[in-house]
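Let me begin by handing over the structure; questions about it come next.
With one protein chain held back, the other chains of the complex are shown just where they sit.
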Amino acid sequence: MKYLIPLLLALACVPLLSPPDYFIHLGVTVLLTAVAGTGWAMMGRYGLVSFGHGAFLGIGAYTMALLWNMAGLTPWIGIPIAVALAALVGVMLGYPCFRLKVVGHYFALVTLAAGEIVRILITALRDYTGGSLGMTPDRVPPEQGLLAMQFDKAGFWWLALLAWAGGLLAWWLLDRSMASKALAAISEDEDAAASIGIRVTREKLRVTLISTALAALAGTLMAQYRMYLNPESLAGLGISLQIVFGAIAGGMYAPLGPTVGAIITIGLEEVLRIAFGTEFTGGAPFIYGILLVLFMIYLPRGIVGIVERKRRSAAAPLGLPAVAK
Amino acid sequence: MNGTLELNGIHAGYGDFQALFGIGLRVEPGEAVGVVGPNGAGKTTLLRVISGLIRPTSGNLHFGGQDLATTPAHLLPSLGIAHVPENRRLFPHLTVEENLKVGAYSPSARAHFAERRDRVYDLFPKMKQRRHQLAGTMSGGEQQMCAIGRALMCAPRILLLDEPSAGLAPIVVQQVFDLVRRIREEGLTVLIVEQNVAQVLRVVDRAYVLETGRVAAEGRSAELVADPAIRRSYLGGH
Partner (left out) sequence: MDPFLLEALVNGILLGGVFALPALGLNLVFGVVDVVWLCYAELVMVGMYAVWFLYTQLGWPLWLAFAACLPVVSLLGILLHQLVVRPLLSAPPINQVLATGGVLFLLQGAMTLIFRTDFRSLGVDMPPMEVGEIFVSGTKLAAFCAALVGAGILWAFLKYTYVGTAIRAIARDREVMPLMGVNPLRIYLIASAVGGALAGLAACLLVVQLDVHPFVGLSFGPITFMICVMGGLGNMLGGFLAAFIMGIIVSVGGFWGSTEFSYVVAFAFFIVTIFARPRGLFAR
């Protein structure tokens, strides 16, 4: 945590050096992907593996965009509403799951179904959402840009940075709280945790709330930054698995893991795009796929997980898993 | 290939937990041998080592001259080793006959399926009546019969029985030991693990007493029954 504040300040100064637009674009994309991945990992690391987190990007993004296009409500207000709505949906879905002990494979597949429902709903409501063709938020003249959250890349850099810092702060606060220990106990053995007085459903709901809210926040900012929404990139199994992949590749047990994962996934995509152009469409998922398999077999804790373990085993020769400070 | 089972200096356990400390044991062809002892003495572990479900960390074990420590577990039934596990472990959702069929899975046993099944039905006529019943719906004693029948399907030379009387009503326990006696009469070698010491000593020729993973005593059944220490610990002290 102590390196994080200087890092944030340094990153905040980046736009002042007027770097190329492309660099800022990559940075914003990485940061927002990292926010979604961080959100996913908040649940994932406690064994609540969601294959439907794309849905929350979608609910957030479309709520915000529809409020703007149809009611003229600025994203500054639209985003909090959209995030709250997405988190509410998350909790409404989570509550019966947790009460009825839908866990493991079953939980993953329920979330998968939920993600698909959202994707199909967005497509089916094409009169409002544009269906699979996607939609664009209405543009405003540049002088009203600030009010409508339509501004240059630097502005989004700061917004994305803020969201990313928010995600890390949430992670840090959760780690410091008793909730983290309760959740760890729940993921070990739910019945045992309940028997020592941990309120399983409540703890799970709380982390679901944070997780889905972060995903929705990432979704709204992505949409607003791109000024374009479509169901494939903001809901459904494909994007949901990409979020999971990023978080896993980086390491879902460390706060910076999903961020490292976002750098890897976005970096990989860009390298492949530049190296092969459109000739190599499909190259990126192909290589993702191989990497995901290799990560699962050889590095299930992700890249950051390996680095952390090395550091810990140097610091704590007893090899006990250090509890996060 | 004389079918002697021989264990020397067997150490074994689960992960960091060691359950057996240098066990030596020998079963001659045609013998019935018991392994008795309190809960947690390592009796079940011993059988699991013999049938290859757990690998010993040191020591050697042979059956009929074949080194079992390096033989994959699933090849042991073809060598003539059949293991009736603790709690029977039938496939409850398969019929009695299908359970027998799984018992005859080894290539060498498949060719003789019909003939061996009929032999099992001769031995346990009740199983013939229930051949199409789901195994899980039978009583404990019937399930034990089915489990023994399933083990017999590979035409074993030695039968390993793990707590055949566990969880059964006293009268059924009596029936199960009668079964064991009949199997002996068929000429089968039997190694039986039991907590019901009084009963098992009536069936076997010799027995080993296991305590905390070590052989605490061994001898002929009659000698053990007469041993005051054994009487005190296992036979109710009379």
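Letters are used for the chains, namely A and B, taken in the order the chains are written, and counting of residues starts over at 1 for each.
By definition in this document, a residue touches a chain if its C-beta (ideal position, glycine included) is under 8 Å from a C-beta of that chain, and two chains touch if they have at least 3 such contacts.
Source: prediction; values computed, not measured.
Asks: Among the chains you can see, which ones touch the chain that has been omitted?
Replies: Touch partners of the hidden chain, whole complex considered, are A, B.
Asks: Check the options A:Leu7, A:Ile77 or A:Ala124 and report the residue that touches the missing chain.
Replies: A:Ala124
Asks: Check each of A:Ala154, A:Leu292 or A:Val307 against the chain that is not shown and name the one that touches it.
Replies: In the full complex, the listed residue that touches the missing chain is A:Leu292.
Asks: Check the options B:Gly3, B:Gly37, B:Pro56 or B:Pro77 and report the residue that touches the missing chain.
Replies: In the complete complex, the chain left out is touched by residue B:Pro77.
Asks: Provide the residue numbers of chain A that touch the chain removed from this figure.
Replies: 47, 49, 93, 96-97, 100-102, 104-106, 108-110, 112-114, 116-117, 120-121, 123-124, 236-238, 241, 244-245, 248, 280-293, 295-297, 300
Asks: Touching the missing chain, which residues of chain B?
Replies: Contact residues on chain B toward the absent chain are 51-53, 72-78, 82-83, 85, 89, 91-94, 98-99, 101-106, 109-110, 150-151, 154.
In the analysis below, only the chains that are shown with their structure count from here on.
Asks: Measure off the straight-line distance from the CA centroid of chain A to the CA centroid of chain B, and report it in whole Å.
Replies: The answer is 56 Å.
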